[in-house]
Structure formats: structure tokens, C-alpha cells
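The complex appears here without one of its protein chains, the remainder shown in place.
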Amino acid sequence: MPQPDHISKLGVPDPATLDDDLQAIWRKCVDKLGFVPNVFSTYSLNPRRLRNFMAMYNEIMLSDSGLSKLEREMIAVVVSSANRCYYCLVAHGAAVRALSGDPELGEMMALNYRVARLDARQRAMLDFAWKLTTTPWLIDDSDRAALGDVGLSSQDIFDLAETVAFFNLSNRMASATDMMPNREYHRSVRG
Amino acid sequence: MPQPDHISKLGVPDPATLDDDLQAIWRKCVDKLGFVPNVFSTYSLNPRRLRNFMAMYNEIMLSDSGLSKLEREMIAVVVSSANRCYYCLVAHGAAVRALSGDPELGEMMALNYRVARLDARQRAMLDFAWKLTTTPWLIDDSDRAALGDVGLSSQDIFDLAETVAFFNLSNRMASATDMMPNREYHRSVRG
Amino acid sequence: MPQPDHISKLGVPDPATLDDDLQAIWRKCVDKLGFVPNVFSTYSLNPRRLRNFMAMYNEIMLSDSGLSKLEREMIAVVVSSANRCYYCLVAHGAAVRALSGDPELGEMMALNYRVARLDARQRAMLDFAWKLTTTPWLIDDSDRAALGDVGLSSQDIFDLAETVAFFNLSNRMASATDMMPNREYHRSVRG
Amino acid sequence: MPQPDHISKLGVPDPATLDDDLQAIWRKCVDKLGFVPNVFSTYSLNPRRLRNFMAMYNEIMLSDSGLSKLEREMIAVVVSSANRCYYCLVAHGAAVRALSGDPELGEMMALNYRVARLDARQRAMLDFAWKLTTTPWLIDDSDRAALGDVGLSSQDIFDLAETVAFFNLSNRMASATDMMPNREYHRSVRG
Amino acid sequence: MPQPDHISKLGVPDPATLDDDLQAIWRKCVDKLGFVPNVFSTYSLNPRRLRNFMAMYNEIMLSDSGLSKLEREMIAVVVSSANRCYYCLVAHGAAVRALSGDPELGEMMALNYRVARLDARQRAMLDFAWKLTTTPWLIDDSDRAALGDVGLSSQDIFDLAETVAFFNLSNRMASATDMMPNREYHRSVRG
Partner (left out) sequence: MPQPDHISKLGVPDPATLDDDLQAIWRKCVDKLGFVPNVFSTYSLNPRRLRNFMAMYNEIMLSDSGLSKLEREMIAVVVSSANRCYYCLVAHGAAVRALSGDPELGEMMALNYRVARLDARQRAMLDFAWKLTTTPWLIDDSDRAALGDVGLSSQDIFDLAETVAFFNLSNRMASATDMMPNREYHRSVRG
């Protein structure tokens, strides 16, 4: 039986009806990636909210930070693993594979990050991401101190926390709408 | 022993050093609320991220929507109850009290929303909020259908989902930084 | 929509039909507190059991003990927080506010005690209360030793344990009967 | 290695030092059961609290009620199973065996009550006991209605709830003190 | 009400229809134990699978190993306790009683192994068994190191792990088929 071909169970507007700025972004995505990520299409049900989502996404995932882009994608996948979010695991698992050139690393982040060989700094960040996702009420000074011990500054901890927080947001949007990832993600960088 | 008087365990910049647009917002908060909410101060560690956060917050909580502002605050508190987030329970519990004029309703949302007397539509929204927060991977068509049955449109479900998602983000920022709520919230609208 | 005005979903006898000793207690409550706590009204469905409940309550919460009355109320609230018991959080949250004169402390105990500034002894007692409530089967010698390390005697540990145990009882009576707290609690000592 | 022979990790006073009324109870226990139940010895660390405990115990477990004594013991064991309380499972498992004359029934209550053949009324009571023990915050009108459907009156529901509540208390006293059951329980009514 | 007298809810073939090798095993069981264990009867619905199950069972539980037969039965019971498997708790609880001559030890393993007096090696093995059963994804090098610290070789850890793994299999066969233990187990070695 073929797998679902919807983008979002809440429906998606015809891209031709979107405002010019969004149509420009759609064209840029097609040029660069070959497709428009379905999270953007899903969010286009409400263009103002889409713009906010993209602004926040770009800042968290693409701006300068003490955390590398690969590290931010690893965090995205570990959060999505805790929340068992299909869309984000597929889309950001592909990003981990692409940025690391290591197909296994993407699988490990998605399936159980504890089996990966990581340096102490990355392991501490991912342990924090898991705990902040699953039992945020238990985070205390000892957790922040553990991040300081492996060299994270306050600003780094802020960036880590916001990355974790953002994927706790986007995981829930994906689950609430049954968002399906673009099929292109499955094939990329499989080694 | 006096309770903590920090704003964020990651530290907060001197407001006088912030950009003019942010200082203007700070002044507006003081004029309107009597204080700057500590979540803004916490986020001012990174002004670009603060601006994104405020834009998203304003759109989700204050823009026109099929969900009333009170309903959005009720959702905020129920999500924060599931995540046991002190900051958001105090700040948004006060908002429920203020918008409803019902001090008990705020307490019920914070402590166990199931004891409240609610119409079927509100109860369905809060049940969805709890499930999407605690077990997002179990959300399926039957959950969306239950919302349709009480009259929510696709756009309403989108707004509900994004409100839930947003507080799953902000709860985690608060827990990660041990953010303390402004003391003013405790006193307001106690009946 | 006004919040529920029942006392207990199992019904409550007319106070005028109660035995003289209970009517005397009712009058004493009105004199002292301004109202009869709804837990007594709920329990008056079975007067013999009410008398036992009051005897145990008075002994645990009001007798001489190595734990202060405030500490016992803090334990009551933390147990009720773990069990998300609306009645006990409202009634005993008010007691923490009244005994401490600190409105924030009551909120912290109810919402997430880990954010409070506490001395090591109180923190150890509340950690024990949480664990004994949520995973009693995991309590072992190391938990008792941690209490000894902050100065609790065997008798103090007994008193702590019984306070935790008692609110695990009363939380379940409140949830089983959907017991509503008297509205007076909401207003008191809000700072 | 021989199993533990302590009664309580908090220590137990010499029975000869107890007040006369308690010594009389001790003698009565020996006459009737052949031994003093260790829960009484444990509680004798604080005689006033012991008296309250015995009063409540006798009323809940031995007084007239719409629930039979066997049913109350079955509830006691199911609550203790959820809480994995060794003392109560051994002592009250023996009581189920004795009152029912059915050694398997005691084992089923202790290990997984869902495998037992029960009438609808007993099954509903035990399902309520499990839920009220493990997730009291989820109890709602539908749970009470399910008890009404199998014939329980409001007074019966009160008695059921208090039995569940009481063993949530005593399980925690046993776990907090590492209370060991008297060895006599193991042998009795094994079929 | 008499307890269930079925063997398996999926039905059991007439033993007279089984192949000769199985009938020989049936006779051997009757000679040695007085009965055919119901797990064998349940599995005889598919004789090839029964043969594999018996081969694996015999190798794991009866062959030479660094773990004593009693230790393997203790592990079996602790795994079955975590999974609340009635069949295995009854059958292997009896085996612990028989091999140890200690009726309490069997009960402790079934009800809460943490109350038992055990040497450090046994305690470490049972802690590993519990964790590998309930949260296998959290097992890491520190867990294996803790076993090495109490003297287990790699081969011993393999045997421990396979015993845990095997009862995670058999617990699920028992739960899936509602397998009832032979009544003879209840009576044996009760002290």
C-alpha cells in the first residue's frame, strides 16, 4: 500500500495564491533543495505565522553560534527522537548525514544517540537535550554546571536551550498536523 | 529564607545597553504592566532571538483567532502544568485570572484542569493540549476529529496546535534558565 | 461559566443532622476559620471515619514534632503536587502562605518545589517526599541516610514519612470524591 | 544468606516499655494470631500515632460495610501491588488467602489482578483501586459512574476510596521504614 | 468464584496427538514434576517452536554457567516482576523457593527484590536485570563496568543478559496467551 501523500492533515493552500515574498522563498527552495520543505507548505495556511517560524528557524539553525550547524542538527534529531516525530527525524536526520558526511551518525541520533561515539562536549549537550525535552521540571543547577564543565558559555547554553525548545515546538506542529516529510530526504547521503 | 531574586541563571544584560527598539519596548512594558516581564529580560541575552520570540508570542497570543485570548491563556497554563514550568504557570495563571475575572479558573488550569467546569469545546481543546504536550507521537486522526466535532475549523486547530507548541518551547527556555517570574504576578486578581 | 459549587460528588449530609460533637467542631471551625473545611463535610458522610481522620490529621499536622508546622505543610503541598490534587494544593498552599508569610513559597511548593530556595534539610525532606510518593518501591537505605546527613533523627524520619503517607491518603480521598476546596483559601495571604 | 530480621529500619522500642493499653493489644495479638504484626511494632515508636493508625485500620477493614472483608483485603493487595510494597503484599496476601480459602486468588491479587476470574463488581472496584493509586489526577465522573453501574452506592464508593487511600498511606510507611513482615504470613493457607 | 482453569487462551492440542518425542517429554515431566508445565502445553500448538523454546530454556537455565541455577531463577523472577507476568512469577518463584530452601527469598524476588538481603554481586545482577528489562536503551558502559566490579566475566555478563532477554520473551508469550500456571507451584516449599 503506498504511503501517505498528503502534506498536512489540515490542508495546504495553493502556492500560487501566496504573497510574493513567500512565492520567492518557494522558488529559492526549489532552486537550492529541489523542493519546498513540507513544513513551510503546512505553515502557509497562516502566512504571518510562517514568516515568524522561518525567522526563528533561520536564526536558531543558521546564525553564528558557539554550536556548530552540525551540532544544532544533532540536537534537533535527538529532541525529535524523544518525541518520536516522524517529520523532523526524517528531515533533520538527512541534515545530520549531509553536514557530517556520516550516514551512521544520522541514524544513531534518530534511533538512540547513546550508542554514538561522541566527544564529552557533544554527549553533554545531547544528554541535556534529552532531559530538557522529557523532564524539563527536573533541570537544575547541576545540569547547567555539567555544560559549563565541558566548556559551554552562558551564551552557548542559551543557544542549546533554544534549539531544544524550538524542536519541541516544531515536533508538536508536525504531530498535530500529521505532517509528512518530502520524499527527497529519504534518499540523501546514505553512504 | 527569601526566595530567589535572580531573573535567569544565565545572566541578564544591563537594560541600558540594549538597542533603542528594545529599550522602547521595555518602557512600554513598564507603562502598561508596571514591569518588564522577566522572559524578555532573559531573552535579551540575545537581542535577535528576543525579537523573534516577541514576534511569535504576539502573533500567537494577541492576533485575531477563532480561539479567544482567554482560551489561549488557558491552553498556555495547561501545557505549563504538564511541564511543571514555574515561570509560565505564575505569569499565565495571572493572565487567566485577569481575562476571566475568575481566580479559581486560573488555579484549576495550573493544578489540574480536569476539575474545572468547562464547555465541551474548551475541554476538548485542553485534552488535546495535554496529549500533544505529553505524548505527541500518539496524536492521530481521532484527536483531530474530536476537535472538529466541537466546532473547530482547520485554522482553529492550527492555532490551538501552535499555542501548545509555543508553550512547549517557552516552558523549556524557562526551565533551562531557571527563569523566575516577576513578583507582581502573584498578587494580581486573587478574588 | 461559574466553577463547580459541589463539595463532594458523593454528596454531603445536612450538618444539622450530625452528632453533637461534630456540630461543635463545625462551630469551632466557623469561629476560627470562617468556614468548615470541605474535607470535613465530605467525610461527614461517615462520622466514625471523620473522627479517625481528624484525630490522625491533628496528630500529624499539629502535635509537637522535630518538623515545624510550616515544614509539614510544605511536605503536604509537595505530595499533593506530585499527585496533582486540586483540593489539597489549594487548602495547604494557603497554609504554607499563612505560616511562612511568603506567598511565593506556597506557589513554588505547589508548582515545582525544585525552584525554591531552601536549606539543605528542607530540600532533602522534600526530595524524600517526592520519591516516597511517586516511586515508594525505590526507597532504600541511601534515602534514609540522606535524611540523617541533614540532621533528621529516626523520630523525625517517622514524622516525615507519616506526613507524606497521610497526604497520599487524603489526596486520593479528594480525587475519588472530586472534593472542591472552600473558596476562602484562594484569597488568603497573596502578598 | 538469611533474609533481614529487622522489624523497621527506624528501630522499635522494647514492648515492655509501652503503655498498658498497648501491652494489652500486644497480648491479644499473640493470643489470636500468635504474633504481634510488625506494623504495630514499627508504629510503636510513636504510641499516639499507633493508636490513630489502629483506630483507622479497624474501622476501614473490620467495620460493617457494603464491601465484604475479603473485598477490602483484595483492594489492599491490589493497591500494594501497584506500589510494590513488600510488607503489605505479604501480610494482606495472606489475609486474602485466609478469607477466600483460595491460595491462587491471593497470588493473583499480588502479582497481576487482571488474570483473576472476578465478577464485574469486583473487577470494577479493583480497576478503580489501580487508577486511584497510580494516576489519581485522572479520576473523573466516568470512573464513579462505572462503579454505580455495577451497583455501588455512594457509601460503598466512599468505603472503596478510603480503603484505597489507607493502603496508599500504609504502603508508604512500610517503604519508608523498610518494614519486614512477620514470617508467619508466608506459610499460611498455601493450599 | 473458582479461578481460571484454562491453560492458554489460544487453545492447546490433545497431548495424545503430539509427536513421539514430545509425548516422551510429557511423560518425563510427569515422572519428575508430577505434571507437564503449562508453558510446554501452550507452546505445543506449534511443535517446532516448542522444541526451540525447550532447547533454549534448557541451555540458559540448566547448563554450566558462572551464574548458579538459583541466581538464574532469581533473575527470571525479577524480570517477571518488572513485567508483572503471573505465570512466570508463580512457576519461577517456586523454583527460587526450591533451590534456596528460603520461602521468603522467592517472595522478595517476586514482589520487590530491593528488600532482600543479597551480596553485592547478586544485587548488581538484579539491578542490571531490572534496567535491561524496563529501559534497555539506557544500558551503557557504566552498567557493564558495575558488573565487572563485582567479578562477572564477559561470559557471565553474556549469560546474565541472555537470561534477562529470555524471560522478556517468555513473559510476553505468557501475557499474550493468558497462560495459567499449574496449580502445583502454589503449594511447594512454603516453609
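Note that the chains are named A, B, C, D and E in the order they appear, and that numbering of residues resets to 1 at the start of each chain.
Keep in mind that, in the parts below, a residue touches a chain if its C-beta (ideal position, glycine included) is under 8 Å from a C-beta of that chain, and two chains touch if they have at least 3 such contacts.
Note that this is a predicted model, so its numbers are computed, not measured.
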item: For the chain not depicted, the shown chains it touches; value: A, B, D, E
item: Which of E:Leu22, E:Val36 or E:Leu132 contacts the chain that the document leaves out; value: E:Leu132
item: Contact with the hidden chain (one of A:Asp14, A:Asp31, A:Asp64 or A:Asp119); value: A:Asp119
item: On subunit B, residues whose C-beta touches the chain left out of the figure; value: 137-138, 140
item: Hidden partner chain, residues of subunit A it touches; value: 1-4, 81, 84-86, 89-90, 102-105, 107-108, 110-112, 115-119, 178, 180, 183, 186-187, 190-191
item: Residues in subunit D touching the chain absent from view; value: 112, 114
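Rule of thumb we're sticking to: only the chains that are shown with their structure count from here on.
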item: Where subunit A and subunit C overlap in contact partners, by chain label; value: B, E
item: Residue-number overlap at the subunit C/subunit D interface, same or different (half cut); value: same
item: Superposition of subunit B upon subunit E: rotation angle, C-alpha, nearest 5 degrees; value: 180
item: Chain centre separation in whole Å, for subunit C relative to subunit B (CA means); value: 29
item: Whole-Å gap between the CA centroids of subunit B and subunit D; value: 44
item: Contacts with two or more other chains, residues of subunit C listed in rising order; value: 84-85, 112, 137, 140, 178
item: Arrangement of touching chains [line / ring / star / complete / other]; value: other
